[in-house]
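Every protein chain but one is kept in place in this view of the complex.
Here the chain labels run A, B, C, D and E in written order, and each chain numbers its own residues starting at 1.
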Amino acid sequence: MPATMPIAALSDMLPGQEADMFLLMSSKEQLTTREGKPYYRVGFRDGGREVVFPIWDNSPWAAECRDKWTPGAFYKIRAVYRETNYGPQIDIRKIREVCDADTADGFDPTLCLPQSRYNPQRMFEEMLAIVRERITDAALRALVEKILIDNRDELLRIPAARHNHHAFAAGWLEHTLSVTRTVIYLADKYAEYYDELEPPLDKSMAVAGAILHDIGKLRELEQRPDGTVYTASGALIGHLLQGRDIVRETAAICPLPPDTLLRLEHLIIAHQRLPEWGSPKPPMTPEALLVHYADDIDAKFHMMAEILRNDTGEGPVTSKKNALAQQIYKGE
Amino acid sequence: MPATMPIAALSDMLPGQEADMFLLMSSKEQLTTREGKPYYRVGFRDGGREVVFPIWDNSPWAAECRDKWTPGAFYKIRAVYRETNYGPQIDIRKIREVCDADTADGFDPTLCLPQSRYNPQRMFEEMLAIVRERITDAALRALVEKILIDNRDELLRIPAARHNHHAFAAGWLEHTLSVTRTVIYLADKYAEYYDELEPPLDKSMAVAGAILHDIGKLRELEQRPDGTVYTASGALIGHLLQGRDIVRETAAICPLPPDTLLRLEHLIIAHQRLPEWGSPKPPMTPEALLVHYADDIDAKFHMMAEILRNDTGEGPVTSKKNALAQQIYKGE
Amino acid sequence: MPATMPIAALSDMLPGQEADMFLLMSSKEQLTTREGKPYYRVGFRDGGREVVFPIWDNSPWAAECRDKWTPGAFYKIRAVYRETNYGPQIDIRKIREVCDADTADGFDPTLCLPQSRYNPQRMFEEMLAIVRERITDAALRALVEKILIDNRDELLRIPAARHNHHAFAAGWLEHTLSVTRTVIYLADKYAEYYDELEPPLDKSMAVAGAILHDIGKLRELEQRPDGTVYTASGALIGHLLQGRDIVRETAAICPLPPDTLLRLEHLIIAHQRLPEWGSPKPPMTPEALLVHYADDIDAKFHMMAEILRNDTGEGPVTSKKNALAQQIYKGE
Amino acid sequence: MPATMPIAALSDMLPGQEADMFLLMSSKEQLTTREGKPYYRVGFRDGGREVVFPIWDNSPWAAECRDKWTPGAFYKIRAVYRETNYGPQIDIRKIREVCDADTADGFDPTLCLPQSRYNPQRMFEEMLAIVRERITDAALRALVEKILIDNRDELLRIPAARHNHHAFAAGWLEHTLSVTRTVIYLADKYAEYYDELEPPLDKSMAVAGAILHDIGKLRELEQRPDGTVYTASGALIGHLLQGRDIVRETAAICPLPPDTLLRLEHLIIAHQRLPEWGSPKPPMTPEALLVHYADDIDAKFHMMAEILRNDTGEGPVTSKKNALAQQIYKGE
Amino acid sequence: MPATMPIAALSDMLPGQEADMFLLMSSKEQLTTREGKPYYRVGFRDGGREVVFPIWDNSPWAAECRDKWTPGAFYKIRAVYRETNYGPQIDIRKIREVCDADTADGFDPTLCLPQSRYNPQRMFEEMLAIVRERITDAALRALVEKILIDNRDELLRIPAARHNHHAFAAGWLEHTLSVTRTVIYLADKYAEYYDELEPPLDKSMAVAGAILHDIGKLRELEQRPDGTVYTASGALIGHLLQGRDIVRETAAICPLPPDTLLRLEHLIIAHQRLPEWGSPKPPMTPEALLVHYADDIDAKFHMMAEILRNDTGEGPVTSKKNALAQQIYKGE
Partner (left out) sequence: MPATMPIAALSDMLPGQEADMFLLMSSKEQLTTREGKPYYRVGFRDGGREVVFPIWDNSPWAAECRDKWTPGAFYKIRAVYRETNYGPQIDIRKIREVCDADTADGFDPTLCLPQSRYNPQRMFEEMLAIVRERITDAALRALVEKILIDNRDELLRIPAARHNHHAFAAGWLEHTLSVTRTVIYLADKYAEYYDELEPPLDKSMAVAGAILHDIGKLRELEQRPDGTVYTASGALIGHLLQGRDIVRETAAICPLPPDTLLRLEHLIIAHQRLPEWGSPKPPMTPEALLVHYADDIDAKFHMMAEILRNDTGEGPVTSKKNALAQQIYKGE
């Protein structure tokens, strides 16, 4: 690709525009035309847009597509962007796998994955601000802050889950920040309502728990170019117990009073509430109850919004085949 | 009771003070002493305090207690208040059942029942203010306002449930107001997050649904001096369907667009989510999902706070025999 | 189609006979021959017979089939009927979509759908006769009669369900009439056995409940040429509650004593018995219990008969993949 | 008891009448009066009436009651019958345990147990008549007839179950006859409706199955004066398998075609339908399905009638603590 | 196949070797090449090896393959064995269906089915030795021995189940022998631990039960060349009850004391423990409990080993789509 050509994001391209792009090959299927001729349907994507289009038998790329292109690999592609009746597509002019030198030109594999709509750095800063402002218990604040800062780079990237909800880069941050805000609302409210609770509702604990409830995802999941997979320890132990491990390990450095540590550990392993969702204990403290609900509503609302966004069927309701396993009303 | 004596609330009495009080007889049990002698243990209460004490065989009230005093009846009692090792008690000087004339002196049977800690009138006013401010859809606002105002007197009194949570006078108001505030928080938040939803999240609907989700309690429950009971239609039909009836009947006068009415009806019957909790359909709209969660967290938090308040056992956790059917952590 | 040709029902055709027919296109699939050539397999049907046959690549109808024929549309077809090793087929001579004028020639789309084997009008008359003879409570009789007569046209057509049982035109009538007869048998029997019941078993109520138990299907389902679909209100509210609505609305005109109305409403919402089948309450009256069982046995027997009729597998039992999710014995 | 005195049934006595009676002692409890004095409350019964009354400390029967009277034993009692505010009672004049000679005077222990309201002999004759008329398959008829006649004496006495329904003498006959009649109704009806079934619905099989579905109770239960108990084999094997054994053993003498025998065996073990109710297989034939439903409705209706008859609580519905584990509506 | 050629087992062939073999055609699928040309993929197997390879359109066997070769049929095949990148394959030189005369040359259809890795005769002898040594109760020993010897030929062949575990020839023997050994271990151990049990743990019963727990498979399953199928009685009655029948029928000849017979019958029907697994009763004796567990662990361990052996996916864990419906860890 000798000629200089501006490097653009696929998601920024306008119809007719030609540019160089760094793209992830997201899919490659062998199909047969109505006339019985084989062809390929291939997909390429970056963080904000995906194009899917055929490579016909007589395409100049046919042989290369069949023999070399690999889903999950990254390519530098010069192409013209088009919007057709079959959706957005590209006409490939040049294509090669990315090489080390491309990093200097801005290639970053995570930019090719689906992204949170919010800026990760800004979400991270907001989360740190919440820690400093709302966790008034100094020992707890130190522990949470240390965990966040020690894992900053990864937390800017990891998704909240593999499939069900917030399954995109920085999904952990987006989901956790939302849960934390809801917990702040609920903790303020119920601390005031039930001011006779003894010990009183511990807002520091509730906020720390909201931030750390899914921290075990750091060890449960591993991000690869072609998707998120479970680590061996994630599959055999699970993020609830792994999140508690992170807290215990950090508490060896930033010590907490025993009862505080116990309540925080409990909150993390109990936040899924039901045994069949993986929690060995139900929420047994007011703070654990609040985090469970704030987490559940955020995940379920996200799923419902996704189902409504992706539904393409007819009729006033969606099908039942979705993450919530029920029909959703689309309106008439 | 000829001599004038100030009329006081039991819950305001100080040790040693003598006064006239209007009290509900809340319990009467026949027991036997260690020596084999029968006696009675009786309870009297007003909205804020309950006293339980023995009437021994040789008490001047023994015969009257055995033959006449009836749990569930109201009495005018002149007595001295005491605080003993066995809890608060009274020494009865005079006692008679209340009569019509006592109303003039301030007797109100509902003041003898357990009460919300918040002022019902003020909660009702706040709820009306929310209706006027947050339900921006005029038709929906008119309908909600009419239902509230038409049933004002009852809504100031009814509990939220018979046993499980907010089972006291004005419990419906306390619970519903809390649910409504949470729904406002969540609806504002998710309307902003998921601004691409089509149709957009309907905040008017969410708030109207929060206020009306339990409106069927008006027909399901009946308050009697000795407790809340199910009506025949409450037992055979249930408050979810009865709440929908109230909406449909009111909509005959304050009409709603068909899709708005349908979504509101659905929200009410779906707010318990699970079939085994009585909902024939799960929440199929974003607004119904929010109301379900706001309701569930408010009920469960109330239960947990009650369990912690009432527990008298030893050890760091409560027993499992409570409304949540699980142990709760009390701290060490 | 200029030449006059007798119009015949497909289900009446004899092998070799040629006639004009009004048919529904019931299916169209694109397939590939063993040699890799694409072709279509199409289906046409009327109320009593279905033919399925290939349109080969070299058929005169190949282009029209590919480009124009639409499943769910109605066609006037001149064809010769044949019975082959592959089942009944037709040789198409002429084909066009039906037009308004065809109504005059007897075209009725519902005649093309699967039908009850019983005459709808006669079933309806029998149901009315039962109402007049067996509902001796005058108010109840008036209400049931009004609902039947007001909805006569639709009730002659609607199926009992979308898939599971009696999923054909007039299926509601066939199923409901059968349930009603069983309830008459059971109510006569148990009223005699348990003559000490207080209040006595109400035979009028049992019969009225049998007739109205599924009346909500009027609002839950909508029949279209290509099948039965749920209405929006059917999906969000469901036929149990919608059936109760019909009763309540009619009772505003044909009033019932309150306890009679309550028992009838309860019977309708309770007739599925289990929460997971959509009933918010279980049957709490003897009449509701009888209607539940008469309904359940009729639906389950229909399913078992259908499974046995449709099974084409080998071996002494059917597969488990059927409406009852279990094996059925076919005999050896 | 030298003096001649007419022997009467307790259930036929009039207030003030004195007579000799053969009674079962049905209960004996030691209690304490309000004053701390111990006394006994004893019950005696025959098949139609039960009396419960105190034996005070100063009664002439006090010592004998305390030391000798035994619940479950039978007594010849001379007494005066009274009806009091506390229910029917007797004044005992003479009392002794029954002896062998009493049989000659008409003592029959089973007459002291609760009885079916129908005459056992007549029910048995009716059942035989049904066998002869409705089981047209000669081999099947011979087998059923043999089983009934071989076990005539026991079948006239055994209950249908230990607790849940028809738990009284001849309860098996009453329940089985009712199930059989319902099966005849349903089999006639569905054989006509579904005349295309292949093989056709076998009415002989359905009726034989109805009569024999609970025949294993002969081996599962054992009647003792103080109640019905499970035999060891009843507890370890259960009446479904034991009923099938009776059929297999009888078929060794009255042979059936293999497929007929197999279907009958299956019907018996499948008639409870659900694994958790003890059926290792669900009903897999139309005849088994009919018998299951006819049995279920008869048992459930009996339970509901019993619950309504025995309820003494207040309010429009019964409590949930009953054989159906749900509230039943009593009316207002 | 005139020329003499050594007859060999496919599982003994070396690459490049040519021989005559008796093979079962285990599969035949019609597929299409990338270029749209149809071809067949066929499988042949004997007891120890399976080859799967394509028959291309231009193969000399193409027509015969398409028109005559039938999965489930047995063939005498002369072929050269090869090991390729696509796994083991054969080049067919001659092929014909087996005929009666082939039996003389050693053809035995069961040798073509998957086999236990252990020698059936030797396993059977070992089982008999266990009977003679470990069942010290003479009556029980006689009964077990008779059942084994009467059914020797079949027991050498039948699988333990159709699909889930030990689904190969002599699988019953392999599984039953393993269960019996574990029961011997457990019975010895717990008889010593709990020597105060009254009656003492009956080791003869435990061993007899282990050997006979699945004896009903003799009647439940039928082996055919193309796989194992359920008999009609297997589908309608099931092997638990059928195994008990075999015991009862044999006990008519080799009588057992009633309590011994009852405990053995119970053990057989209870060995699956859960109603949803087909047991109408849970294990109610110590011997039944031991056999249940020894059976369960053997079946589950076999499943897990099979899943690990057959898994071909990536990542540290298998998929959930297997007989245990859960992920299994493969290591990293």
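Convention: contacts are C-beta pairs under 8 Å (C-beta built on N, C-alpha and C of every residue); 3 or more make two chains touch, one makes a residue touch a chain.
Predicted model only: the values in this text are computed from it and were never measured.
Although one chain is omitted from the display, it touches the following shown chains in the full assembly: A, B, D, E. Interface note: of E:Met25, E:Leu186 or E:Val207, the residue touching the hidden chain in the full complex is E:Leu186. Looking at A:Asn151, A:Ser233 or A:Asn322, the residue that reaches the missing chain in the full complex is A:Ser233.
Of the residues in subunit B, those that touch the hidden partner chain are 32, 34-36, 315-317, 327, 329, 331-332.
Although one chain is not displayed, subunit D still touches it through residues 30, 32, 36-38, 229-232, 235-236. Mapped onto subunit E, the footprint of the missing chain covers residues 178, 181-182, 185-186, 189-190, 193-194, 196-199, 259, 263, 266, 282, 284-286, 289-290, 293, 296-297, 300-301, 304-305, 308-309, 317, 326-329, 331-332.
Keep in mind that, in the parts below, only the chains that are shown with their structure count from here on.
Touching subunit D and subunit E together: C.
For the pairs A-C and A-B, the count of C-beta pairs in contact is higher at A-B.
Looking at which positions face the partner, subunit B and subunit C present mostly the same ones, since more than half of the interface numbers are shared.
Superposition angle, subunit B onto subunit D, using Cα atoms only: 120 degrees, a multiple of 5 between 0 and 180. In whole angstrom, the spacing between the mean C-alpha positions of subunit C and subunit D is 43. Subunit A and subunit D have Cα centroids lying 65 Å from one another.
With touch defined as above, residues shared between interfaces to two or more other chains in subunit D number as follows: 259, 263, 266, 284, 317, 327, 329, 331-332. Chain-to-chain contact here is organised irregularly, matching neither a line nor a ring nor a star, and falling short of all pairs touching.
Looking at which chains touch one another, you get A-B, A-C, A-E, B-C, B-D, C-D, C-E, D-E.
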